[in-house]
Structures are given as C-alpha cells and as structure tokens.
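Take a look at the structure set out below.
Omission of a single protein chain aside, the complex is shown with its protein chains in their original locations.
Residue numbering begins at 1 within each chain, and the chains themselves are lettered A, B and C in the order written.
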Amino acid sequence: MDRTTRSSALFGILTRQKALPFIIIMLVGMLFTKTGFYTPYNLLDMLNSSSILLILSFGVTLTIIAGGCDLSIGGILVVSGVLSIKLQSVMPMWPAIFCAIVFGVVVGFVNGFLVVHQRTEAFIITLGMGLLLTGVAQQLTDAHPLPSSNPDFMMIGNGYLLGVPNLVIITIVCFIIFAWLMRYTQFGRNLYAIGGDYEVARYSGINVIRTKWLAFVISGGTAALAGFLLSSKLNTGSAIYGDLTALVVNCGVVVGGTSFAGGIGGIPQSALGLLAFGMLDNVMNMLNITSYYQILLKGTVIVAIIWLDCFAQKRKRELV
Amino acid sequence: MSPAEKTGALKSAAGFLRSYLLIVLIAVLVVLTAIVEPKFLSGQNMINIMRQFGPLIMVALGMTFVIIGGFIDLSVAGIINLVAVVTISLIQVLGQVPALIVGMALGAACGALNSVVILSSGALTQAEALFMTFGMSTVYSAFALLYSHGSTMHFWDIDKSKSVFEAIGAGKVGPVSVSFLIFLFFLALLWIFQANTTEGRSIRLTGGNKTAAELAGIRIRRSIVVIYTICGFMAGVGAIVLFSRITTAAPVIGANFETNAILSVVVGGTTLKGGKGSVLRTVTGVLLIILMSNCLNLLGVSSYLQVVAKGAILVFAIWLDNRKQA
Amino acid sequence: AKVKAAFVVSNQANESQAFSAKEFLRLGAKYGFEVSTFDAKGDTQVESQIVTNCIAQKFKVIFLNPNDIHAIVPAIMKAKQAGLVVGMFSSDLVGADQKYRDFASSSDDVLGGQLAAQQMIKQFPNGAKIVEIGGQAGHNAQLSRHDGFNGDKGIKGSKIQVLDFKACQQWATDQAQAIMEDFIVKYGKDIQGVFVHWDNGATGVIQAAKAAGLKNIFIIGVDGNKAGYVQVKSGDQAVSIAQDFTAMVDKSLSLAKDVLAGKKVQGYNVIPQVIYDKTTVSKYSTPEW
Partner (left out) sequence: MSVMSESDLIISIRDVSKSFPGVKALDKVSIDVRRGTVHGIVGENGAGKSTLMKILSGVYQKDSGTIVFDGQTIEHTTALESMHRGLAIIYQELNLVSTMSVGENVFLGRFKEMKGMRGTHAKARELLDSIGCKVSTGKLVSEISVSTKQMVEIAKALSFKSKLIIMDEPSSSLTAEEMAQLVKIIHQLRSQGISIIYISHKLDEIFEFCDTVTVMRDGHVIDTMPTSEVTRNDMITKMVGRTIENEYPPRPAKVGGTLMEVRGINTRKLKDISFKLREGEILGLVGLVGAGRTEIVRAIFGADKAKGHEVLLGGKKALIRNPRDAKRAGLGLIPEDRKLQGLVLTFSVESNISMASMDRFSRFGFIRRSLERGIGERQVKALSVKTPSVKVPVVNLSGGNQQKCIVGRWLEIAPKIFIMDEPTKGIDVGAKYEIYLLMKRIAEDGGAIILISSELPEVLNMSNRVLTIFEGRLTGEFDPATTPVDTIMASALGMPGVSA
C-alpha cells in the first residue's frame, strides 16, 4: 500500500471513529481536574473494569462484521460463569473451565445454525436465546449466587502479573489474537467479504455458510470465556450478572464504528467503543456525578455518538 | 398410501402446523393446563388474563407499527418510566383528566422526539434506530428518576379524586375489565388505521421498501414520525394502565417492557424486515406470552423453569415462523 | 478536614436505597465525614468497579450495600488491602468473608423473614394455608427473607402450610400482583395469609385480593416504608416488618468514626426491626421513604 492511502486511511479512522475524539476529550478534560484519574492505579483499574466487556465485544464484533449480531452473550456469560464454578464440585478447576467454554461454543454453534443455516433474523433469535439461557442459569443456581470456594479460581480474575492485573493481560492477549484474526487471516478477511456482500463472497468461492457460522461459534466461545473470567473476578456465579450486558456490548461495538450492516469496522474500533464507555463510567465516578445524572449523561453520549456517525454518513451520501 | 402421498400428507400437515403454529401452541397450552388445573377455565382466571393483558398489549400494539414500518423502538421502557411518574404526580396538581391527557401527550411527544432524532441524523436503517432508541430509553429513564427523585408515588398520596385511574386499574363493566375495554378500543382504532387508511398503507409501504415508496411519492419521513409517535403514545397508555393497575408508580416500572413487546410482536408473526404484519397478529403474540406465565403459574412451574420454557418456546416459534416465510 | 467516605448502593432507583443515600449525606457531616454516594445501578459488575474506583479516589471509608454479598468480596479484599475502612450496610458478608469488613450495620433479613413467620404463627396458632411471593429472584434480601421465613426459627415445625411460593423477576409490583392473581385462581378462598417480601409488592397483592373480592387475607410485608405504613394503617395489610434506615445509617457512621479512632467495634450490629401492625402502627410517624 502506498503512503497516501495509508495516511488517508488514518484520516478515515479519525473521522469515522467517533469514540476516539470522545475519549480524547475526556482525557484532556480530566487534566484540568484534581482527581486521581491520572494515577497508574486508576488507569489500570479502568482497563481492568472494562476487560470483561472488551473481551465480549471482540467475539460480537466478528458476528457484526459478518452481517449478523449476537444478543445471547449475556445468557452465555452467566451460564458459563455458573458452570465454571458448579462443575468444580465434580471435577478439577481447569477441566471445569474448559467445559464452561465448550458450553459457550455449543450455544454459538446453535446460534450459527439458526442464523446462518436456517436464515433467521439474528437479532431476534439471539435475543430469545439469551432469555432462555438466563432461565437456565437460574435453574442451575436455584437463583442463588453461587460463591466459589477455590482461591486459585479467584486469583485468575483478581491476580496480578508483574503489577498488571491478569484480566488486563488476558484482554490484551485476546485483543491481539482477534485483531490478528480479523486483519491477517483468510478467515477474518472472508468475514469482511461476507458482511460486505454476501452474494459476491459466495460467487468468489468463499464458503460463506461455514465462515459466518464459525463467527457465531467464536462469539459464543468468547462470551463463555468472559463469563468464566467474570465469575472468577467476582468469585461468584449468578444468573443476574448479564441482564443488560448484551445490549451494552453490541451498542459499544456500534459506537466504536463497526457498522451493524456488516463489512465495516474492526476489533480496534470495538475496543475503543467499549473503552469509551468504561472511561465515561470512571470519569463520572471520579467527578462524583450523581447517579441519575450519570444515567442521563450515558444515554446522551450513546445517542450523540451514533447520531453524529449517521449524520456524517448522510452528509457523505448527499455530498453534491 | 404411497410414499409420495405420505410425504405429501406429512408436508401439508407440517405446512398447517407452520401457518397456524401460534394458535396450535396456544391451544396445546390451554388444553394441557385445563386438564391439569381445571380452575384455569374459571371466570376468575379469565378476568385475570384480561387484566394481565393490559399494559403489555398497549405497548406491543404501538410497537407493531414501528416494526411494520421497518424500524424498531427500544425506548418504550424509558417512556413508560417517565409517563408513569409524571402522570401520577400530576393527578395531585392538575386533577385526573388533565393528568391523563398530559400523560398520553407526553408519551406521544417522547415518541415524536425519537423520530426527530432518527430522521435528523439521516439514520434510515433498523440497526441505527435500534441503538439510538436504546440511548433514548436511558435518557427518558434518567428524566423519570430525576423527576421523582427515585421515590415511588402511591394513589393514597393523592388527595384529589382518582376515580378514573381506579376504574382503569380495577374497574369492570359487567364481567369485562375496563382495561380490557380500553384494549379493545385501541385495537379497533389501530386496526382500522392500519388496514383502512392511506397513512396505514404508507407505513406498510415504507416498511416494505423505503426507496420504492419514496420514489412513488409517499411521504416516508412523515410515516416514520407517525410510527414512533404512535409507539410512544401507546407506551404512554400502557404506562397509565400499568400504574393504575398496581396503584403505584416507580421510576423503574417499565423495565423489560421493550423486550417483551418486541418478542410478542415478532412471535405474533410480524416480521422484523418490515412491511408485513398486523395488530391482530400482535394480539395472538401477547396472548401467548401472557398465557404462558398464567398457565405455568397455575401448573406450579418454578419461576426459573418458566423463563427457560418461555425462552425455548419463543426461539422455537421464531424459528418456525421464519421457515414459513423462507 | 473532613474524612472522605463513600456510600455504594446497589441500585439508587430503589427507593429504600435512595433514602439511605440521602440520610448518609445528611448525617455524614455530624460525624465528620464528607460522604459521596455511588450507584451500581443494579449491576453486580459495576458494583465491584465502583469499589476499586473508590480506592483510586483515595476514600478512607466505604459503606457498601451490595447486590450480591459473594460477588463483592474480591473487590472488598482490595479495598481492605488499600487500607480502607469497610462497613457493610443493610447486609453482611457471610462466614470467613467477614474478616474483610470492619463492621456491618444491618437489619437482619433472615431475622425479617423469621419475624414475619412469627407474626404468621401468632395470627394462626392452629395453622393456616398461606402463599409466599418472593422479591427479585436471586437478590440477597429475597433469599434471606425466604430462608428466614421457612427456616427453623420460621414456620418450620408450625402448622402453617405454604401452598405455593414464587419469586419475581424484579422487585416489580405488577409481577407480584400477577402472581397473586394466579394464586387466587388456583387456591381461591384457601388462601388465608400471604407473605410478600416487600411492602410495594404487597401493594400489588392487595390489589389482586381486592379485585377478586377476597377479604380478610392476612398479608405480611417487609420494609415498613410509606406503602407498608399506609397499608397497615388502612388495614389492607396486616403486618409490616419495618426497617429503620436512619438508625442504620447513624450506626454505620458512628462505627466508622470509632474504627478510624482506633477503637475496637463489634462486627455485626443489628438494627432492630419493628413491627407495624394495627395496634402499633399509630405509635410511629410516617416514614420518609
């Protein structure tokens, strides 16, 4: 690629990426406040707090880029969290975790079957699936929180490696893997092609069904991974941890600049979108904004960013 | 029977099952429950079902239009929160009839605001509307919390007469509950609107193919304003029916209504792709959802298993319906 | 200078917690605290984020009313490590976890359930058929009240028979009402009493009973908020197990002051619950929440 296209690509990211300017505004704004925002502890804590949602978003991004979406992640999150603890009563920790993740993969497989193979509407079918799984989690736990008694398990989500929280490290590793997957592998590029134009991808000899299906499987597996990590972080599994998660994550992905229509976006964008949410929460708490105004501000930010994004696209369409 | 005839018969049986799936499901549920728990058929229970129909059906009727028009509205939960706390507090200030009117107008205004936000940004896809209304829902909920300071308002806090609301909540005309009559009224109104007016047709055409509709001179922007306004208005009506029924209003009263409304519309057979569907179908969708909890409660199924069963039936119904259309 | 203290509530859209937050702000100054309140908005994940955020903000004291007493433990451990004074509010950690908090100031939800059971037994010494309607499935208060009510010091061993129990998906009045309506269909006049986990839920139960023309159902709720107070006063509700959040806040603040001053304090501090019933209710003033 020549240099001009590279710099224009950078410019494109800056103009398309509405979460980034927003993050910059917050970062600059916080310079002028007397809070503990700019302490290593807080910055790491912010990343740590966003980690679960970030990991979830990576999987979801795959399905959205392929032209679908996954609203069942909330359900997968809680069931896998519960399983990873519950199964420890009958097997050692790592096999239990493995089974929990396999569960997510299986749900992803079913989602993929329904959405890709049976051509149902991803939005509604995964919404129903999420509801179903929440019920499963309640059934599994009798709606009680299920604390883990294994300190090793808790350390996965709460430990540090060289002063960096494990979760942050895992998130960064996931980020690198997913970003690499989407940018540098056949599979990732095929997903872009499928989301960009399903028929063209098909005519070009891409195995569209298998590829898109796999996106759902990965999303399910990622959600299960996040679920086990969340359970470890909270040292507890429960059916109520995932209620709003699916919408928040999908929304964060879109705020980051991944198009719900498919084919456009990427892992870095999603990361920025969810980081923007995480940072907003952190900043609002730092500034001691009271609860109801926090809710108001968050809603406004979501509307504003998506509004600006749509408006920019409209302007581009209508450019005369 | 020859193998060909056999498969033919099987096919047509499957075809029948698909086209009338919802009715079949409802029938099975009803028969099963009636056998296990004969009290299901009691007059008391019929009245219960009528009442429980109340709030959700109002919201779902409004949502039907948004979905027929090819869009979606996640903000109804927020609208319900806001309308409920504002209306109940206004009874004290303005008296009940003005409060009722302001409440419904507020719902419609929130809906109209949604459409303005959507149209002004140029967002013309369902996905964009999805997340924008998600944000708007949060905004409305925040206003509800700010307005009420997070506290619950009760009927007994109100010195003025609230007979109208009491009637909406618990009144009966003969054996029929008032809220059911209100539902019938809006159903008739909206059904006529949907089936017999030019605007109803424009909405369907907009949902069927925005570009074609616009090129044929149909005012799609107006249709978009209309669908969101109806949806907001009906969410407002739903809020009023809801708080009248329980005689209190909390700023979180509308939680989960958006999901349930969308699910009932889609399960009823109105497709998310837009252009197709009807308020009558939504009635069957809501009926299924209401009956499901009613029957499962009567059958003594634990609340957790109920969620599983509900989710499974919904996924199944959506999948079958989708196959029918494919 | 005043000591920075944080009060973290599980959901400020819930009125008892909104009230507690108000009380913390009001009474904090009296004990030399500058209190900030934080809202987890009902989300367990957010809750633990807020705790670590409070560490970053260098709060000295943190009062916590968590969604989930298990899930908050890892965050509390971090707060403890960072040297914060941790006080549980309206809840307490269980078992070994208790070493991570300095004190708890709470009315006991298990005890609340037991008190409700005792009231029920007192009303029906010869036994009765009742139903129980739980709060939000999985919520700590719902679980404790359920356990207390049905446990050893509850109706266990008495002649009270629970016909049916069902928890709601949220603390939502309409859900309690719908469940009660279905119970009425199923059990009709057999229902002599109802234990419903919160007074606002009782509002719905009362509506359902009224609409079905059932009178003289013995309804017990928990909270003693405005709804419970009014309902008991009007006779619609028989009993409300009332929590005193003002006392709870006051106790929390004074305990925190003692801990900071190096005094040894008692770990678990029960704020007694009082019983509103037809005869006692007029002794109390209308609750503020």
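Convention: a residue touches a chain if its C-beta (ideal position, glycine included) is under 8 Å from a C-beta of that chain, and two chains touch if they have at least 3 such contacts.
What you see is a predicted model, and the numbers here were worked out from it, not measured in a lab.
Counting contacts over the entire complex, the absent chain touches A, B. The residue touching the chain not shown here, chosen from B:Gln44, B:Ser89 or B:Asn209, is B:Asn209. Among A:Leu244, A:Ile264, A:Ile289 or A:Leu308, only A:Ile264 touches the chain that is left out of the view. By the touch rule set out above, chain B reaches the unshown chain at residues 196-202, 204-205, 208-209, 211-219, 275-276. Although one chain is not shown, part of chain A still touches it, namely residues 1-2, 4-6, 9, 183-186, 189-190, 192-193, 195-197, 200-207, 263-264, 318-320.
Assume only the chains that are shown with their structure count from here on.
For the pairs A-C and A-B, the larger set of C-beta contacts lies at A-B.
Centre-to-centre spacing of chain B and chain C amounts to 33 Å, using the average Cα coordinate of each chain.
With centres taken as mean Cα positions, chain B sits 30 Å from chain A. Across the assembly, chain C contributes 12, 137, 167 as residues in contact with two or more other chains. Looking at chain B, one finds that residues 145, 150, 302-304, 307 touch two or more other chains. Of all the residues in chain B, the ones that touch chain C in their complex are 37, 39-40, 42, 44-45, 47-48, 51-52, 55, 145, 149-152, 154, 156-157, 169-170, 242, 245-248, 250-253, 255-256, 293-294, 297-298, 300, 302-304, 307. For chain B in complex with chain A, the residues that touch the partner chain are 74, 117, 120-123, 125, 127-128, 130-132, 134-143, 145-146, 150, 259, 262-263, 266, 271-273, 302-312, 314-315, 318-319, 322-323, 326. Considering their complex, residues 35-37, 39, 41-42, 45, 48-49, 52, 138, 141, 143-147, 154, 157-158, 230, 233-236, 238-241, 243-245, 281-282, 285-286, 288, 290-292, 294-295 of chain A touch chain C.
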